[in-house]
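In what follows, a structure is listed as structure tokens, so that the remarks can point back to it.
Excluded from the complex is one protein chain; the other protein chains are retained at their positions.
As written, the chain order gives the labels A and B, with residue 1 at the start of each chain.
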């Protein structure tokens, strides 16, 4: 064969490939993945709208696109659940990459509803005073302009708004929806980044106190990237141990779970590496570490207060609620599906993490003087309570955590929405001393905030009580009684500072230069109203939702 | 050559990156150290892929590269806005929020 013929055959061998060499096309169940696809598709449409619509019409277009997309995604989730994908027809879609089962659909539905409420608070433009004849929202006129520079003045005068926040929100939601459903470690990592990167950007976009907002974004970004690098190295080690990144599989094509519990047929190369427990232990620990960072558990909580304080308050509310839902979903699936064979190794560690998280979250919150930081530490303490439910390793553990997440997230959204209302000349008045006497000046707002705080504290007849009761019950049934005792003590400490804020709002004299309460548009009002309704309904009649979470509480394997 | 040496190298690079994140002050350099950690992960993935004789690890390395690129873009954007408003990229200057 001449040299040219060889080269030619190199280039054209493609055409000569026999049909037997075809790579089998993967089977993707688009209908079952439709909720995620709808959200990500809507986000893409949002980017296009941002590119091609005139500036004037972008705000309403983006709001419409976002709300329609999220509503469609929620309808798709309900349709899937009605078709039995949450229970009897639960299975693993997309060639083992994504699970469609009860916990996944339940958490996806929760995340979509959170995002819908958050989109309302994102779109609020009645709170800030009208600037140069333009109503403005909580986001910077131009994110790239240096704070206080002529460029920024120009952007503000021209009435620019960063309507990109809506597509960013949707991209984050898309990632969060895949995160608890991810059924292999690669999907887990990619979806983690898909929801983290938009959140880093959203943090940097506050209209007021921009330096603080940018600082929060830098901190969140550097620490978040650091933690995801740990997660990735953990994934590498688990891959080295098991030779696969799939969570589950069959005996012939084993997932990590099968390799760990020894029911897999191992190739000789694999038998060599599975003998090495160091890979499994270190890898598992690093992956859990990455997830605990996102959850905000002690000792990986240092970013939480700064980021919550610096980020624009609607973003903080969304982040606090939705990130926690997504990350706890992923943590549950990892611990219950992949590592149940390892539970004698991880349970003691998670015990310790849960205890320090509850205790440190509650104690440090007592010393806080800023509302947003206070809520940040309270979210850390709540992560600890949730971990108590995770430790149970039982169906009631899963369902109690699912229920707690719903209760916690809507209360959190409502709480941060109230924070956006209390304002003075510098924007939001977040210092606690300024909230003194708020109950005298605007009893309704103070009363609503008090309801949220009582729910955080876990007072009976609120959602927080039902949630706490469920997780502590699950933990106690699983034999973690000391943990429950410490949890109850931590709740009592936490209740102290929540009630201190309530006392301050209602029983101290208002300051003469105190903040005013802005009258919100129906957008924020409905976000707050949803928070109140969820708090009371889940508090007074939790059983229906507990049953729902119980039915949804089985992971597909 | 024994492929396990590549794993030692990956662990070493990862440790250097992690140590760099903890001790360096400049946000850009901290960020470069994070990227070093991601690349160490890639080396580990590719080595394990070779050890196991399956291609999963190499595919994951592709995904890691793309994710790292997206992270670079978002990170640079955030760090540059931070730098422009303070004329410093030192993480020690990020001290507006303290207890």
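Following the convention adopted for this analysis, a contact is a pair of C-beta atoms (placed from the backbone, for glycine too) under 8 Å apart; a residue touches a chain by one contact, two chains touch by 3 or more.
As a convention for this text, contacts and distances are computed from a predicted model.
Trainee: Assign the chain not included in the display its UniProt protein name, restricting the answer to "Heme exporter protein C", "Multisubunit potassium/proton antiporter, PhaF subunit", "NADH-quinone oxidoreductase subunit A" or "Electron transfer flavoprotein small subunit".
Mentor: From the listed options "Heme exporter protein C", "Multisubunit potassium/proton antiporter, PhaF subunit", "NADH-quinone oxidoreductase subunit A" or "Electron transfer flavoprotein small subunit", the omitted chain resolves to "NADH-quinone oxidoreductase subunit A".
Trainee: Using the document's definition of touch, tell me which of A:31, A:47, A:211 or A:363 contacts the absent chain.
Mentor: Looking across A:31, A:47, A:211 or A:363, the contact with the absent chain belongs to A:47.
Trainee: Return the single residue from B:9, B:32 or B:72 that touches the missing chain.
Mentor: Considering all chains, including the one not shown, the answer is B:72.
Trainee: So that we can see where the missing chain sits, which residues of chain A does it touch?
Mentor: 1, 3-4, 6-7, 10, 14-15, 17, 21-23, 25-26, 44, 47-48, 50-52
Trainee: With the missing chain put back, which residues of chain B would touch it? List them for me.
Mentor: 59, 62, 65-66, 68-70, 72-73, 76-77, 80, 84
Heads up, the rule we're going with is that only the chains that are shown with their structure count from here on.
Trainee: In angstrom, rounded to a whole number, how far apart do the mean CA points of chain A and chain B lie?
Mentor: Centre-to-centre distance between chain A and chain B: 23 Å.
Trainee: Once bound in the complex, which stretches of chain B touch chain A?
Mentor: Touch list, chain B to chain A: 7, 10, 14, 17-18, 21, 27, 30-31, 34, 37-38, 40-41, 44-45, 47-48, 51-54, 56-57, 59-60, 63-64, 67, 70-71, 74-75, 77-79, 81-82, 84-86, 91, 94, 96-97, 99.
Trainee: Please name which positions on chain A make contact with chain B in the complex.
Mentor: Residues 143-144, 146-147, 186, 189-190, 193, 197, 200-201, 204, 210-212, 214-219, 221-222, 225-226, 229-230, 232-233, 235-237, 239-240, 243-245, 267, 269-270, 273, 305-306, 309-310, 367.
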